[in-house]
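Complex shown without one protein chain; remaining protein chains in place.
The block that comes next holds subunit A.
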């Protein structure tokens, strides 16, 4: 069933979009990532103009994270205090990120920077997670090992300590605030919610238990992407609500399936899966950069 999108001004198959939304929704519920890093390239691929793909992708992520976060609230796996601190940093960061994005646009080469960002960050995070989770999986197979709650590192020596009860942490607010800002900046430049950076940062930098990481990340993503959507709608008119509704229809159902699946899988397995997914997307983008392109020419609307 073909449907004409009023803002994107292209005609696409409605079922393809619902399917795409569903796929990304499952990822969202399963891993606590918004799925922006998947939905945005996928929308490019089916011919949605990039600016509209980024803005509408953000809107879709709002829906799937709301759906996911509600499920996590019921399971009491959201650290609201931590989420609030990350969010405060995130909003500042995304405001800064938009400023950087505009600067890059003036210099040209914004596409290249975005693509390089994806490759570098996805590659680093994917490798880190894969290595760590394989090690964790091995360790858990050998019983009798006394497991510490988390490693104490530099994060625990900063001032301004706050109790994050749901995470079982007593750390300074500065590191989560900085993580929030960093993720916000990257999120705005790369046009994603930032969950795929947030989740590993929470686990490895802040030492949060995996149990609350997904819910808290979704909580933060909901607000950051809502802010991004509104900003795009107001300043660039690039949110296509028809496209968003179709993606959302698939997305919300997918998110619920993902959350249910997530409760059945073990944390280490979940992390290995996410690491592999991140590496796969990274590999695809890296190939695009290094392989000789099919077409040396590309058209960009506008003569800015």
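Please note the rule applied: contacts are C-beta pairs under 8 Å (C-beta built on N, C-alpha and C of every residue); 3 or more make two chains touch, one makes a residue touch a chain; residues count from 1.
The criterion applied here is as follows: contacts and distances are computed from a predicted model.
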{"item": "Which of \"Allophanate hydrolase subunit 1\", \"Branched-chain amino acid transport system permease protein\", \"LrgB family protein\" or \"TIGR02186 family protein\" matches, in UniProt, the chain that is not displayed", "value": "\"TIGR02186 family protein\""}
{"item": "Touching residue (missing chain; options A:64, A:94 or A:210)", "value": "A:64"}
{"item": "Contact with the hidden chain (one of A:96, A:226 or A:279)", "value": "A:226"}
{"item": "Interface with the unshown chain - residue positions in subunit A", "value": "1-4, 6-7, 9-11, 47, 59-60, 62-68, 70-71, 74, 108-109, 111-112, 226, 229-230, 232-235, 237, 239, 241-242, 244-245, 248-249, 251-253, 255-256, 260, 288-293, 295-304"}
